[in-house]
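What follows is one structure encoded as structure tokens, with my remarks underneath.
Note that one protein chain of the assembly has been removed; the remaining protein chains are unaltered in position.
Let's turn to chain A:
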Amino acid sequence: MFEKSLQDLVKGIRAHKRDPAAFVSTAIAECKKELKNVDPFVKAQAVRKLTYLQMLGYDVSWASFAIVETMSQPRFAHKRIGYLAACQCFCETTDVVLLTTNLLKKEFQSTSQYEVGLAVNCLANIVTRDLGRDLLQDCTLLMAHSKPYVRKKATSAMFKLFVRYPQGLRLTFDKLKARLDDAEPAVASCAVNVVCELANKNPNNYLSMAPQFFRLLTTSSNNWMLIKVVKLMGALVPREPRLARKLLEPLATIVQNTAAKSLQYECIHTLTLALPYTKKADGSDSRNAPGVVRLCADHLRQFVDDPDQNLKYLGLVGFVELMKSHPRAVVEHRELVLLCLSDDDVTIRTRALELLTGMVTRKTLEDLVLKLLAHVRQADGAYRDELVSRIILVCSRDKYAYLSDFVWYLNVLVQLARLRGAQKHGALLASQLVDITMRVRPVRAFAARDALRLLLDDKLEVGQGLAAVGDVLAAAAWIAGEFASHLLEEEDESDDESDDEEDALPAFPSEQPRVTLVDVLTRPGTTRLPARVQAVYLQNTLKVITVLSSEDSDELSPALQLLSERLDVFLRSGHVEVQERATALKSLLTTLGAWSNAQQCRNSSAALRATVSERMVPVNPKAQARVPKPQGLDLSKPFSETTLTAFLEQPDPATKPCSFGEADETFDAGFDDDDAFAETGGFYDIKGSDDESSEGEKKKKKKKDKKKKKKSSSRLNPDHEDPFYIGGGHVRPGDVSVDDVPVVRLSKKDLSSKKDKKSKKKKSRKVGRADVYVEDSLPDGVSDDEGKRRVAASSSVRGRCPGVGRRPRERLDPPARRRRDAGPSPRRKKKDKKKKLAAVAEDADPDALDLSQIDLTAPLRADEVMPQRQHRVVEAAPRSEPDWAAPAKPKKKEKKEKKSKKSKKKEKAASEEDLLGFGTSSPPPPPQPSGDVFDLLGTGDAPPAQAPPVDALLGPSLDLSPGQTSPSDFAQLLAATDGWCSSSVRVKRTGASDDPIGAVASKLRASVVERSAGAASLHAVAGSGGHVALLVKANDKRLKVDVKASDQGLVDTVVAELKGLAV
């Protein structure tokens, strides 16, 4: 009997540093043994050790029941150990939590404030929904306890109760409110703390209490409480602007007078939260607002200036908040913040960075970005990623509003792209590169040149991984390919003054740049790139060829030569997309006879152009909505039935099997008419005939369409007759002419978005005026400078083009639009929420209720009453019922499985609670025939395996636990105790069990001390402390059990129990 104490355990673990696992597993085994000990001291020590082991990460959930037992011990020392163990080890899924309800209830009545305190603390830590509901009333009463120690604990615990049982908030909030005026400051402070937490969930509920808090703010001297009140005010101001104005003065006074930095900081923080709301309805700002702004800025500056890193950090955080409403006041301290960027501490740097990016103006942008770039080179890890994304953010913010020189920005992007190990932002950089090139026409030449140089840069992939640079390379390939014609343009300035020598981009190949481009796009090395990038490469190779074919360029034949030599690798590519592109490319050129034949290639230039170039213009996504629907047009009416039938009956060319050889013919059929191309200026409507275009597309193209002669649509678009082709409606050409569609002349005003206040045209220092194409730009059809504009699809960069000749009409998706479309407007949201609140109060599923949905402003309804804990009585079924496994309550079964599970658990818990004899307000139910109790567990869907099943098997009046297992101890016990009461009982064997002795032992939860073939001695300990000793003899026909127990009642119960046993 020398149990290890906690100290021994710790020593042991420290002694076995090498391999503590073995030591710990023996220790756990010892604990298991000790938990079976009847001595509460030994048991408590075991629980104490297990609590420690739990902290080290060992699973002790198996000991939950022992923990509850320890909690119920009479001695304070044991209780304390038990309660601590419960706080540490119990979680939401611990089932025995249900057993603690009565235990805690009883403890709340204790005369010792510390015992009550233990129980309240434990409740706050382990509270579940059921526990919260059942103990809400008790805990509420404790808030008015005579001892402040209990009051403050109970008050704080209320929050956790509300979290689990939100309905309780409405029922008890008045009592909580009363604690705000508690005579004991600590209690009042706890109450403020709780309200502050609650207000964070739903501020609207507590607006009406603002005057009370305002009074606390001006009268209290408890800094801890003041901090919480100030925090609370910060949560309320956005909902009540008048409060914001009123707060300025008292908070400013505290800022000026208090010596406590923490309070001062919180006041400044709340002031910065309040400042955006101080504007009066007539637009004028509060009288003292400018003074307060100054005060805040000055104090924050002091914080940032402070040598204490913590204050420096907080000062920066405060500045970030202040900047939201008064950026000018912060910009003054720019230099100071810049200094923080060189701080060693990454937390401070990150905050300074956040602040700086908010300070950017057009004038300071370039300067700042250069400084940030310098930092990027030295930085590493997450901070480096943060820097890169910040640089991109400041430059691209508000549709590049702060950017004045796009060539410079392109340079920055290229530099970032070439940074080693910073390719987390590859996708972002790629999209920026493409975005700029597309939107800003004058930089295209620069962009194309830089893109080609990027592609040529073989150092790019060193140390970065191919997948990482893939995005950037794809973007570069797209830019170079798309704007290959710009590659010949003269660049008037010498290259990149900013690049230092060793890290410079490869020089631009001024000799035959496009051949170089084709070369770099088709190098065998590219096969190591991700498939999507290779696909983009191939597609852009085609574009380069196309461009060359239309020019009278001597680059064409070497380019074609290169292509024909290198394409084989791609034709055999393992990636379907790559192989498909290569095949398409080859087939196309072969079909046109242009495969390594420069002259023929030139001749088919128009056809080639048709496959890859297409005029697309940015259209405001809202433009369609502004086109009034023509009168008499019913979009929901189906098209003519006869037309459809006729269409379906046509012979179907697509059903013929088609090999590659035949495919060539098909191409021929499609493109033999060069005149048609000439007529349209090389423009083919990808969608084919007019009738397939949606109304919107017609709108966009109406000018061109008007010019265009109608052509045989079946020729232009072989797909059209393919029943598998999902085009628009199935109207045959000619049924509706584009000219028949009523056209409304759109004005600029109609099409430009309302938000389009700022001019989107930015000036470029180097290239003169640069037009930035933004999503709000006008469509070609209505703009007077339509010729200038050409925006192509951005998505092909990603290599997701569906196929040759058809490019997706994806438009740019600038952040602004996304933001607008992100969800309902705040105002609407608020309305929705209100509706929701009202609904919640009446008919919401109470289980799904969240604390933030509780509305305190509505009065209590009649059905909202404090939950009364009722004893859940198990319905008794007749004992003689043969099929005891049948459900006792058939109604229950009909309910959802989940629900029935839950209620079963509860009922089980209720019966178990009684087992523990903790005393309930209602009398325990009469002894139940065991079958009925078992019934609750054994009906199939709820496996009772996790709970200690033996407990549940017992009749409610019998509370036994295993006793001695050592024969000598048992003998000693029998000898030492006098006054045994005894009886004996005979049970007929029915053959229900092969092991009658085992059945008796498990039934009574007794331990087997000794056992021979037909007999055994058993020992069990009753919850009341009494002992039960049994001698069981069994033969084929019957079972004889001699029962000895320390009192007669116990003997009788055991005998009664045994009589009902089926063996």
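As a working rule, a residue touches a chain if its C-beta (ideal position, glycine included) is under 8 Å from a C-beta of that chain, and two chains touch if they have at least 3 such contacts; residues count from 1.
Keep this in mind: contacts and distances are computed from a predicted model.
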Per UniProt record, name of the chain withheld from view ["Trafficking protein particle complex subunit 2-like protein", "Pescadillo homolog", "AP complex subunit sigma" or "NEDD8-activating enzyme E1 catalytic subunit"]: "AP complex subunit sigma"
Among A:266, A:471 or A:519, the residue in touch with the chain that has been omitted: A:266
Chain not shown: contacting residue from A:35, A:233 or A:314: A:314
Of A:137, A:200 or A:288, the residue in touch with the unshown chain: A:200
Among A:125, A:603, A:984 or A:1002, the residue in touch with the chain that has been omitted: A:125
Contacts of chain A with the absent chain, listed as residue ranges: 6-7, 10, 14, 38-41, 48, 51-52, 54-59, 73-78, 80-81, 84, 87-88, 91-92, 112, 114, 117, 120-121, 124-125, 149, 152-153, 156-157, 159-160, 186, 190, 193-194, 196-197, 200, 224, 227-228, 231, 261-262, 265-266, 309-310, 312-314, 344-345, 347-348, 350, 969, 973, 976-977, 1021, 1023-1027
